[in-house]
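Encoded as structure tokens, here's the structure I'll be asking about.
Missing here: one protein chain of the complex. Every other protein chain is in place.
In this document, chain identifiers A and B correspond to the written order of the chains, with residue numbering beginning at 1 in each.
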Amino acid sequence: MLVGAVSGFLAVNETGSLLQGVAAGVAAGLAASALHAFFTVTLHANQIISGLGITIAGTGLAALLGRSVVGLPPRASFEDVDVPLLGSIPGVGDILFSHHVLVYVGFVLAPAVWWVLRHTRLGLHVRAVGENPAAADAMGVPVTLYRYGAVLFGGALAGLAGASLSLAESPGWSEGMTAGRGWIALALVIFATWSPLRVLLGAFFFGALDVLAFRAQIIGVDVAPTVLGMIPYVATLVVLVVVTLLGTRRRLGAPEALGVPYVRDG
Amino acid sequence: MDGAPVSAEQPLVALRGIVKEFSGVRANDGVDFELRAGEVHALLGENGAGKTTLMNVLAGLARPDAGTVEIRGDDTAVRSPRAAIDRGIGMVHQHFRLVDRFTVAENVTLGWHAPKALLRRRPLEREIARLSELYRMPVQAGRPVWQLSVGEQQRVEILKNLYRGAQVLILDEPTAVLTPQESLALVDSLRRMAAEGRGIVFISHKLDEVMAVADRITVLRRGRNVATVATSDTTQGELARMMIGHDLPQAAAPDDRQAGAGVLRLDAVEADDDRGLPALRGVDLEVRAGEIVGLAGVAGNGQLALAEVVVGLRPLSGGRVLFEDRDVSGWSIARRIGAGIGYCPEDRLRHGVAPTLSIAENLIAKSYRRRPVSGRLLLDRRGARRAAAELAERFDIRGADLDAPVASLSGGNVQKVLLAREISADPRLLIAAQSTRGLDVHAAEATRRLLLEQRNAGRAVLLISEDLDELVRMSDRIAVIYEGRIMGTFPAHEADEEEIGLLMAGRRP
Partner (left out) sequence: MTSGVRRSLRATAVQITAVVVGLALGGLSLAAIGVSPYDGISSLLEAAFGSELALTQTALKAVPLALTGLAVAVCMRMRLWNIGAEGQFHAGAIGATWAALAFPTGSTLVLVPLMVVAAMAAGAAWALIAAVPRALWGVNEIITTLLLNYVAILGVAYLVTGPWRSAAGLNFPVTDVFGPGARLPALGGGLLHVGVLFPLVAAAVLLVLLQRSRWGFTVRMIGASPQAARVAGMSTARSVVGIMLIAGALAGVAGMVEVSMSFGRLRQGISPGYGYMAILIAALAGARILGTLAISFLFAGFVVGGFALQALGVPQSFVLLLQGLILFSALAGTALTRRPRMLGRPPGRRGPAHVAKEEPSTP
């Protein structure tokens, strides 16, 4: 994400084109995740170690690449776009339909991912590879290919998220500008019990808390922003414990083969 | 044989001179195999004879080091399971390759490259219903696999292959998980498939079922062909000789001593399995000193749960476990071990030993709390070593560097490490689960002899096995378990295979 943010920003600075900025962010995310995929899928390295390595190295790399542009205003950034008609619906319009383009991309992507996973052959195969790669392999699903695909897709999205930060959310680049959002995304997935649709809802909830923490004093809410900031983490913790305790793991749990490298026998 | 067309000109499948090595050991050493359309062809051999390896080569799961695979005259190498499926080869493994959380329909269509990118559940479920009707293999297409019985899961595996038009169906020990009655139904389904011109490979080490199902039989021994014969031209005795290569040593016949006092008593015991479904539904069972009680049953009927509640690995949801007249239901595992309950679990490398720790460390894994292995606070290294060396000597654990990881030992020696550890603790009750599974003939006999010695020394032994012959040979009494209930208990010398078979299937004769 950080790598995506800085690459996006750099590319815009170089080219002045937002489209290329977004493309660069996505490409950077792809590159980082390709490394992750190579190590975890091909070399069977531990995913936690590799993921953490990517995070730490990515932080360093982003700082290195972005050292000359810290604090510079961008040559271009995304403007908010009111969706015609929808944007003028009183109440809802402002909230849902008056954002920069990338927000809409997020709105559309989450249900799209859900639909693909649930209703297409591609989705069936992705889920099978996550649940029981040996079964998928025996049925001729190319496990390695799908795992690379999934990791790369994730990397591209993270890169996109980074670009949306540096090009739209708070245009510009500073070290550590993602402020741990990649980690909270992890919490979000568990909070949403592995459903892309619930992820979108959860993101609203977490985002709302974020904004509330920021504006608490302005609105006159007498809660320390730091305490509000804890809520997403504590809530996720509770969800995790409850899901485990209820024994509903089979319906709501993580894919069975999460984190397990697949080694074919023989 | 009901007149299935046996074409002599071109076999469906021909494997020639297959060689496959695993870390220096030749699992297949120049094996030939031929399958014709319309036949059920049994692949017979002991564990380790190379049957599964050979079929993994055909199914694209293992690549041969030498030899050719010819499918309908085409000898292009089968590089992947997918390539095998595309060429009409389907395999049902011993351990099913099903995605638990998927429905039957989703499992059936998984990996199938139909022209449509969208999943359309309706037509899929109709097709599954048609196939299951045609071959008399009832399944419910919409249910998730984890809710199905083992027999149903096997049917899903078979349907999966039929759905993608398999002309060759390989079944690896398919009856190991079935009741005799379910096995009969399976054989009937397979005959129907063969009658349509498919070729069926039936891997087994059971003589009687091979005689019942197969048209032809190929016998393998230590990775080589022994013979291929027509079923009508051979006898069980001849097959046994071909399979083993020599006569079996007989276990000591049970003598007529009287069993002593009751050591273990289960009193209306109930327990749940890992999924929270009932695994034991009111089990009553007694094991006395100086007797072996054999627990017979089809895999997955509560045997494992029964062993686990006695050892303390699984909590009770009802009833009591009495050990030497004391209620041990609430005791910790360690306390039960201390009281004299020994356990050789079924999955040796997973539950029995820690594979990466050394032989010595595994040998002392239960005695580490006591002298001479333990000092007051720290372990006594020298004492531990001496204790381990003595055990290795006494139990004849051969070729062992005590500091080498247990995983470097053969299956038979791992079993010895486990038995040595359990027996040296001087238990008054020993539970042995599937103790000879996967061992070669000699290691299996050595294991049986050790268990008989324990009985003769006055210990109570609970023997859990899926091998009926073994149970009848070893036990003093046999108890049959079905769906978590004891269906009947009777002296082993009164055992009647058919009666046991019916009890195993849940029917009281």
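Methods note: a contact is a pair of C-beta atoms (placed from the backbone, for glycine too) under 8 Å apart; a residue touches a chain by one contact, two chains touch by 3 or more.
Note that the structure is predicted; figures quoted are calculated from it, not measured.
Considering the entire complex, the omitted chain makes contact with A, B. Within the set B:T76, B:S149 or B:S410, the residue that contacts the chain not displayed is B:S410. Although one chain is not drawn, the whole complex shows that of B:A37, B:A271 or B:V353 it is B:V353 that touches it. For chain B, the residues touching the absent chain in the complete assembly are 22-25, 27, 47-48, 50-53, 61, 93-95, 222-223, 311, 313, 332-334, 336-338, 343, 345, 347, 349-357, 361, 365-366, 368-369, 374, 377-379, 381, 401, 403-405, 407-408, 410-412, 438, 440.
Remark: the residues of chain A touching the chain excluded from display are 35, 39, 43-46, 48-50, 52-65, 67, 132, 134, 175, 180, 183-184, 186-187, 190, 224, 226-227, 229-230, 233-234, 236-237, 240-241, 244-245, 260, 262-266.
Just so it is clear, only the chains that are shown with their structure count from here on.
Distance between chain centres (mean CA atoms), chain A to chain B: 45 Å. For chain B in complex with chain A, the residues that touch the partner chain are 22, 53, 56, 61-63, 80-83, 85-86, 91, 93, 96-102, 106-107, 109-114, 116-119, 146, 160, 275-276. Across the interface of their complex, chain B is touched by residues 119-125, 127-128, 131-132, 134-142, 247, 250, 256, 264-266 of chain A.
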